[in-house]
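Partial view: only certain chains, each at its native spot in the assembly.
Labels A, B and C are assigned to the chains in the order they are written; within every chain, residues are numbered from 1.
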Amino acid sequence: GGGSPAAEQSLPPAVVEADFDLAKLIAAAKAEGSVTVYDSTGDIKKVAEAFTAKYGIKATGVKSDVGDTLEKMTREAQAGNVTIDATLYENGPTLVGQLIPQQTVYTWIPADLQENIPERNRNPLLVLSKANVWIYNPKVFPQGCPIDNIWDLAAPEWKGKVALQDPLGKPNIIEWFNQMAGSYDTALRDAFKQSAGRDLDTSEPSAAHEWVKQLAKNDPILTSADDDVSAAVASPNQTEPRIGLVSIAKFRDVKGKNYQMKVCDTMAPYVGYQYPKFGAIATGSKHPNAAKLFMRFVLTEEGITPEMGSGGVSGSSAVPASKNNPPGLTDWSKQLMQFDSVALITDYENAQSMQDHWRVSHR
Amino acid sequence: MLRENKATRTRRWRYRLSIARHEPTLLIGLLLIAVLAYLVIAPLVAVLSDAVRVQFGDQPKTGQSPGELTGYYLWRVFRSPVSSIVFWQPLVNTMVVAIGVTVLALLLGGTAAFLLTRTNVVGRKWLSTALVVPYMLPSWTFALAWLALFKNDRSGGQVGILEAWGVRTPDWLAYGAFPITICLGLHYFPFVLLLFGNALRRLDSQLEDSARILGARQRTVLGRITLPLMLPSLSSSTLLVFGRILGTFGTPYILGLPVDFNLLATSLFSAVRNHEPGITAVIATVIVAIGVLVVVSDARLLREQRRFVTVGGKGAMDRLTDLGRWRWPAAAVAFGIFLLGVVIPVVTLALSTVTVTPGIFTRENFTLKYWISDNLAGAPGFPHGILRGTELFDAAWNSLRIVGLASLICGLVGLLVGYVVVRSDGSRIASFLRQISFLPYLVPGIAFAAAFLSLFAVQRGPIPALYGSITLLVIVLAVTHLPYASRSGISAMTQLGREPEEAAQIAGAGWFTRVRRIVLPIQKGALVTGVILPFISGIKELSIVIMLTTTGTQLLTTLSINLIDFAYDQMANAVVLVIALVSFLATYLTQRLTRTSLASGLGG
Amino acid sequence: MPDITLTAVSKAYSAGGPLAVDNLDLTIPDGSFTCLLGPSGCGKTTTLRMIAGLEHPTQGSIRVGDRQLDSVERGIFVPPEKRGMGLVFQNYALWPHLSVRRNVEFGLTVRKTPSAERKRLVDAALTMMQILHVADRYPSQLSGGQQQRVSLARMLAVNPAVLLLDEPLSNLDATLRLEMRAELKRVHDETGHTIVFVTHDQLEAMTMATHVAVMRDGVLQQLAPPLDVYHRPANTFVAAFLGSPAMNLFECGPEAGVLGRQAWKYLSGGGLTGGDVHAAGVHTVGVRPEALRIVDAQESTEADWAFDATVKAVLPTGAAWTISLMVDDTELYLVTTKAIAAVSGDTVRCAAAASALHLFDSSGARNDLADVRPELAGTAHA
């Protein structure tokens, strides 16, 4: 009967305090003295330093895998001994599928900044958008990206030449597949038509499923980390024609390691996808006010800048877009797919079937 | 008549009880079982019971509500359309690899142990420490070294040296079962070397002499006398290697992924990473079951312990075989193992720490800045070479302290386990203890750690909430690494007859004196192995540490993982080298101070 | 320390298996030097180990004076380290990881003897055992005899009140053995401690022991002072077991072989009828080889039993000659320190004093004929 139990029960509403008073919050936070925040990037350390510098409250930023954070927060909550006060969390599906409904964490929005946050990004609270993009090697392809359509990746001439992180090891990619299947079906079909000159005819439930199947069968190079993808595409002595999917963070390597890479800006319908980083506060936190203050902090420019070293879009419209975008990525909202927070819960439910779909197709 | 029998039986029981009172074996056995039941069984049940309970979020798939009993996970793993991908094929692969690796490790380790303990091979003193090094390097360094040599364009990154030279490396050579077997074999043979070597060292060479006198050739002596007598240590090292393969994830993932070669361990870890506790539990249960099966067969194999007693009362001899003109060829074999197992991976790793772009060997690409620069641009949180500042040294000290303590506990408890298992020969206590002390080995660290977190985050009875304290880390590291020590202890104790202890009893020594003055010193080698193996393994440990440290306690491994995040692979690898170096120094010093190098003889 | 008493002690190594020690009742007198004798595998080691507390009886009890050490019935067990006994193991049981000195020192260290005193005692024990020069070696670097002496020294150093020695001198040469015997004897005399020892050297047993216990298949055969055991063996087993060459034993009776008939006639002479002898149950007669002598016809007296025999072989053994003789188809041994002229094939006349004859009934038990013929009764030695 119709829908799943998890989907039926809608998320608890985000907490927005009517009597919000920043000065009081700061005072209360200072009284608590410290705060610990988990994030999946090491940049959190800098954020924490900035927070401490600003408020004099000892903040500890810990880099931790999303999975570990999930496990740890869940266990801490179950045991009633909470040390993680808040998290900046990159896996939307498990956030809305597990952490929030189990009341391990809750969403809190600083009332004074609420206006700057688009309605659809408030529950769960989107703090920062980051991106995965398709890249190519401009030294190998001086004319620009060799392909102009996402379906080309599944074409025979790219067999064995498309590199991406193993989707089974990267929940984010599976989620992307699911988001494509949900929100971007027409876009994909259009792209197919544009590429093949005919309508897509498939027995799969969606165009995305068909694309995933074709990609999986096209013998992609799977890696355990996206460093290997960028190396496969862009390392200095690399001469093979390849296309790869990497996080924009890898553009650091352009300077550090002399990598030759550029976003494949001609690819239709999109050159990559944005994925969100959410913010949530532990329900059992012993430093609730400091956590709230921290959450507010990362919604301000000074708070989030350390995390935007290689690009990103803050969840708050008051924060200007990062100037560090990689070459070829100029307009985040046009060039990238965007995850729809409403679909997170179905993403959560469909994660396994999408994985299986990949698995079976990849044989 | 019947009643009389019963009376006699009770009387006899009373007598036995009063004997047991003076032999703390039983008491210690029960105590150990109680402690381990709490520290092993409880978390294990917590982890494994997920296999049949609906997990939160799986309601739609199962149509049941969380916590209810379900067969869904079993169905998915064993019978669903993806079961062959997630389970059956990996199971077959696991068996192939596990057997291959075990055989390879036994061959390498056995050969090395024989050469080092029984012959006058050139450089044996030196080799006896050097050949343990392969285990000090994280197993993925072997995979990296392998890829650096053989990688073809099947996987990302750059091609290996051979391909760069134009030699086409076929997929079977570059990826999958073959390289995984070689790499893991090279990585794990030190288990065999240490355990088997310790046992060989205590073997009375007259037992071999007497076979040779009867006309048996070296090979026959080895097959009919030496190896059967070494069975306890052989089966222990087999268990350790085999068990580790069941759980090792890194190398198989790196080398298997390009050709879609999965092991149970990779299946398990993808389940862990995808937050599928139900699936995780089912696969973990299978792994534990396989492990238990192996442990049980090991117990059957060694049922009659007195058959393996090689340290008895009559004088033993430890004569070295003079290899004569084979001294150098034999040394070449040993050095060959050293080259493959140590030099190549270490050099690969070391090179990666001094090159800006990996794999390019031009002068301008070399740099020492990742080690010693005092200002590195662009790295958040770590703006200098790893040898600058205090981070590395703090982390090293933390690692040393925590892991050192845990491994000392391991060593002692392990030997005690060995003592109890062997001395309460064949009793139910013995076999239970034997199995329970090995179990932690078979459960993936992360699952174990998560269970521990639930268990110790709050006060339970007299035990305060340990979560976040170093104590908890020490306990968990000790429990999960106990199997190394207990196996080493069991195999060593099996060899030790009762005589030395009886003689001490007669001399008036109580139990503690006996253990301290006689058993421990005779088993010094096993004890040290029981400390060294957990130490080496623990200092590389990451998943448990990540799960159980709260904040502030930086260890070498967490430092390394942070550095990767800062995109300084060079520095991360440098830390890995430091880890290996710390392991090596600790091992070397321990062997030096306790004079337990495999090259030393029976007495002193 | 009072007597050590074993009461109805049995021991089976496996439940329901054969009894290594079978219903043993044995009292080892305080201050005695008791020797356990018996064939290989008869349970000597097992007995010693039970007394030491290393092996647990399946049945019975062991006590020292009033102190129960083991009682299966009453569930009492005193652990070895509390029994205050010293044991020299048949297989030495040296500690391979300790040097000779540390091996010997161990017991003293356990007893917390001050170090100067300890050194003195250890040096004394090592010197006594003549192994001071190997004090810093490890057991694996010693010869067999040196190892054995270390195990002796180890026990002597702590000077326990009861010394249990399991073939302590078996791997020593004759000279050394003599010296060690003297040392043990001296220790015994000086301390008055109880010593229980196992040996296969009968001379050792004879010269050193105050008491000899002979066992067979786990069963005690005789416990008596050594000369009694030698000269008044309780049964044919003991008679045959002691002495080298063993006692000549032959069946005797009107229907026996030539020698047996001869002896029967001799025994039934002098006032006794064959019926008397028969009634007394005499079945086997024994005579020790050294009690036989080769005589000239006139030399044997009426109190002597004499017969003719054929010399089969003359074996010199250094100090003496062992002569093997045939009477019809019965083989006899004779030992003499006097050189004899006879060679193989000669017929000689042999004699033995009546008192040198040992009589046994058909169950093998000694039968002294005391009630029927007093002059044949009593001790067999002169």
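What we mean here is this: a residue touches a chain if its C-beta (ideal position, glycine included) is under 8 Å from a C-beta of that chain, and two chains touch if they have at least 3 such contacts.
This structure is a prediction, so every number in the text was calculated from the model and none was measured.
Visitor: Only one copy of each chain type is drawn here, so tell me how many of each the full complex in this file actually has.
Guide: Written as a formula over the shown labels, the complex is A x1, B x1, C x2.
One rule holds for everything that comes next: only the chains that are shown with their structure count from here on.
Visitor: Grab the C-alpha centre of each chain and report whichever is closest to the global C-alpha centre.
Guide: B
Visitor: Based on mean C-alpha positions, I'd like to know which chain lies farthest from chain A.
Guide: Computed centres place C farthest from chain A.
Visitor: Provide the C-alpha centroid distance between chain B and chain C, rounded to the nearest whole angstrom.
Guide: Comparing mean C-alpha positions, chain C is 56 Å from chain B.
Visitor: How many angstrom lie between the CA centroids of chain A and chain B, rounded to a whole number?
Guide: 37
Visitor: Please report how many Å separate the Cα centroid of chain A from that of chain C, as a whole number.
Guide: The mean C-alpha positions of chain A and chain C differ by 93 Å.
Visitor: What are the residues of chain A that contact at least two other chains?
Guide: none
Visitor: When you check chain B against every other chain, which residues touch at least two of them?
Guide: Residues of chain B touching two or more partner chains: there are none.
Visitor: Provide the residue numbers of chain B that touch chain A in the complex, in ascending order.
Guide: 56-57, 59-61, 65, 81-82, 85-86, 153-158, 253-254, 257-258, 260, 270, 272-276, 356-360, 378, 380-381, 446, 450, 453-454, 457-458, 465, 467-468, 546-547, 550-552, 561-562, 565-567, 569
Visitor: For chain C, which residues are in contact with chain B within the complex?
Guide: 52-54, 56, 71-77, 79-81, 84-87, 89, 91-99, 106-107, 109-111, 137-142, 144, 147, 154-155, 158
Visitor: Along chain B, where are the residues that touch chain C in the complex?
Guide: 11-12, 14-15, 17-19, 21-23, 311-318, 499-500, 502-510, 513, 517-518, 521-522, 524, 601-604
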